[in-house]
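Only one protein chain is missing; all other protein chains are in place.
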Amino acid sequence: MSKEENRLHRVRVPALDKILGEAFPVLDDGFVRLVDYMGNDDSIVQAARVSYGKGTKSVSDDRGLIRYLMRHRHTTPFEMCEIKLHIRVPMDIWRQWIRHRTANVNEYSTRYSLAIDTARKTGPGEWRLQSEINKQGSEGGLDPEAGQKLTEREADTQKFLQEIYEERIELGVAREQARKDLPLSTYTEAYWKIDLHNLLHFLNLRMDHKAQFEIRVYAEAIGEKIVRKWVPLVWEAFMDYRHGAITLSRKEIDLLALLNEQRHDEAGKLLLEAGFTTRDGDLTRPTLEGRELAGKLERMGMRVPWEKD
Amino acid sequence: MSKEENRLHRVRVPALDKILGEAFPVLDDGFVRLVDYMGNDDSIVQAARVSYGKGTKSVSDDRGLIRYLMRHRHTTPFEMCEIKLHIRVPMDIWRQWIRHRTANVNEYSTRYSLAIDTARKTGPGEWRLQSEINKQGSEGGLDPEAGQKLTEREADTQKFLQEIYEERIELGVAREQARKDLPLSTYTEAYWKIDLHNLLHFLNLRMDHKAQFEIRVYAEAIGEKIVRKWVPLVWEAFMDYRHGAITLSRKEIDLLALLNEQRHDEAGKLLLEAGFTTRDGDLTRPTLEGRELAGKLERMGMRVPWEKD
Amino acid sequence: MSKEENRLHRVRVPALDKILGEAFPVLDDGFVRLVDYMGNDDSIVQAARVSYGKGTKSVSDDRGLIRYLMRHRHTTPFEMCEIKLHIRVPMDIWRQWIRHRTANVNEYSTRYSLAIDTARKTGPGEWRLQSEINKQGSEGGLDPEAGQKLTEREADTQKFLQEIYEERIELGVAREQARKDLPLSTYTEAYWKIDLHNLLHFLNLRMDHKAQFEIRVYAEAIGEKIVRKWVPLVWEAFMDYRHGAITLSRKEIDLLALLNEQRHDEAGKLLLEAGFTTRDGDLTRPTLEGRELAGKLERMGMRVPWEKD
Partner (left out) sequence: MSKEENRLHRVRVPALDKILGEAFPVLDDGFVRLVDYMGNDDSIVQAARVSYGKGTKSVSDDRGLIRYLMRHRHTTPFEMCEIKLHIRVPMDIWRQWIRHRTANVNEYSTRYSLAIDTARKTGPGEWRLQSEINKQGSEGGLDPEAGQKLTEREADTQKFLQEIYEERIELGVAREQARKDLPLSTYTEAYWKIDLHNLLHFLNLRMDHKAQFEIRVYAEAIGEKIVRKWVPLVWEAFMDYRHGAITLSRKEIDLLALLNEQRHDEAGKLLLEAGFTTRDGDLTRPTLEGRELAGKLERMGMRVPWEKD
């Protein structure tokens, strides 16, 4: 412990202090607000240096160290930063959010207080169609005319459910019971506090294109409006080594080696045996995993072997 | 490691094996089912003896050791037992349940599959009134006539919301979006796996008389139908040292000492200063904490000092 | 969300800012240093009010709310405060410390860096005798003459082990292997970050008179020098409702009721049946649990029934 370390002052991030308490709007009536934070890029370096020793301390080294930690999944230094958000979010989205068990949470209680009287509304152009390929996803939009009708029905439904709720409350029914037929789209609020490592895990999953649109927009707001400003070096490393990265399985690596060494017959055999493709008579078709592989090959500038030139 | 330990076989609890897979009904359409378990009373003793050494091993000792561990909150041996349940529960109740972060969970996904088409129904005599004292509780019931009306309205509402959902599905709307206006009372299902220590914590909170009725009946079913059979010595110790116990604060202990030593003036002064009572002219009235104290004094067979004989 | 909430600034606790980075000495060469903190008493109130609604906001109310939360074990608002410490502690004590799994940790690595070259030294008057009653405790001290001899032997031992370590290092042995015969008393350092709820749980266990002396002094330093200043209202409530409190089991409550109602024969029978006492001919003796009960009765100003007047 050097003298220098002894003269500590609290970490401040001026760019974050400016947006403290500001509600970034999400969806039609939700928001994300920064309530407090602990630490910044420097705190990660500081914690890592407790573990890994001192060395030089120039700015470029800090960046290099953070990137090294991110690349090698040395996660504990990232846990040394903490953030507290105030969010407003529809309950069906909150049900996904809360599955991340590593956060501290205080949610608005509809046992103590009357339920918030707004629910997420869907515009005529916002209705999405069920994806055929991705069983848990959506793809494309409903035609606006049908959308218009659904939007009107939705408004009626939400109004009706609010009346049902109020009717029960007026009759003296306990809040904990009166709320039971409110729609899942009802807004709730929560304080949500989490360390940076677990937040990045949350963002990686929820900023993914396969995440449901309604939670993705929250994740993007948190990432782009807040985390990027809070820990710019971490954010850059996260985008490079996590969010923008791909993983190659042992069999995909073997396949790439065969392709790069021009051993096409063996590659074709491996594709089939490892389940990337299936044969149907003369026809070779990719499986689900094959289509995932194709996406990776395209990003790497390589031909997809079963596709015609 | 003795030879004896070397001849391990898996722990079996015949009383549990009999109810494996049996659905214990809860509420109008919910259930709790035992899927699997690891360990039993003996496993706790076994784990404790790794920490605390061997000693004698008669049955009475095992009971004594388990009670000692429970009394002194030596919690780690209880973590050596694990249980897996399959439950069916309304979403508003699941929202409370899931707040216990220490469990492993696989919930039915309404992104992948169509939502379960039943919602929790309330009988005419089941509507509860808002408690005046306990802001988050209920107290007494609505008169049956008004209840009848609410029950009918509820049935219409749930039917209507199911139609809205099906209409969206038929138009091709993505399941993840179509579900948004389903009522919170919609049933969901989950596999829920938790260790015994954390399960007891859950049961202690949710079997409490202040817990919402709808989650209390699940906790009671788990406790009485399953845990009591699984680990009978632990269950007895839990009822004695946790669920049936009371805590006395430092000031309550001081007060009891004064009362037991007949120092009534000092006791009265302490009651006032510590905030158990307030004075309103000549009248002494208990505060919220004072009423809690009165409940404890009654259980201990003591006079409540501010009450007239 | 009111306008007022919108004008957030970061929580500051001037009394803490003053001691930021200051190393509070513990044991012969250890310390505890505050590195950073998030939140204060107000943050707990703020988080609780998200859950429980608004109400009046005077200072006395805040204290009352915090005490209510502590008393009723509403733990989530306390998780909204976070603290980061830098500690220096002997490895055998750290081995106990690290068993609290809810903290974030970066420990000094003796794979990356040379081991810290000091070990915990014991003064001639500091050697404690094994307790006969408490199998895991100590009681009384060794006579100073024998202590003097042990202290000298300890110094020789630690010096010798440091030489063994250095000899290996000089021969080029990998640090990860060279360290293997360093004594458990070797100092290590760590950054340790934890939320207030889990910190209080740690302090409650480790400030206890049954905790090992060497960890108790760390817990006391953290509690008295840091937490008391950080969240004075929480600290007061913690001392009243947790650290200074006692728990009465269901059977102890039943016993107190019998004693208070002067039903001494039944009380004597219960004592025996519930295992607080055993009979040996005419002699009644307390069991281990009986002695624990006696301690509680004494604090409540009550006679211990099996003791002669």
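Per-chain numbering from 1; labels A, B and C assigned in written order.
What we mean here is this: contacts are C-beta pairs under 8 Å (C-beta built on N, C-alpha and C of every residue); 3 or more make two chains touch, one makes a residue touch a chain.
Keep in mind the model is a prediction, meaning the values are calculated, not measured.
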Options C:19, C:98, C:239 or C:288, residue touching the unrepresented chain: C:98
Taking the full complex into account, what residues of chain B touch the chain not shown? 1, 5-12, 17, 20-23, 31, 33-39, 43, 46-48, 50-53, 76-77, 79-80, 82, 84, 86, 88, 104-109, 112-113, 189-191, 193, 195
Had the left-out chain been drawn, it would touch chain C at residues 90-92, 95, 98-99, 101-102, 105, 109, 111-112, 119-120, 122, 127-131, 135-139, 142, 146, 150, 153-154, 157-158, 160-161, 164, 167-168, 171-177, 179-186, 212
Per the touch rule stated above, chain A touches the missing chain via residues 52-53, 64, 67-68, 71, 135-136, 239-241, 244-251, 253, 256-261, 275, 288-289, 292, 299-302
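One rule holds in what follows: only the chains that are shown with their structure count from here on.
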Using mean CA coordinates as chain centres, what's the gap between chain A and chain C in Å? 37
Where the centres are mean C-alpha positions, what is the separation of chain B from chain C, in Å? 28
Distance between the CA centroids of chain A and chain B (whole Å) is 32
Two or more other chains touching the same residue: where does that happen in chain A? 105, 109, 112
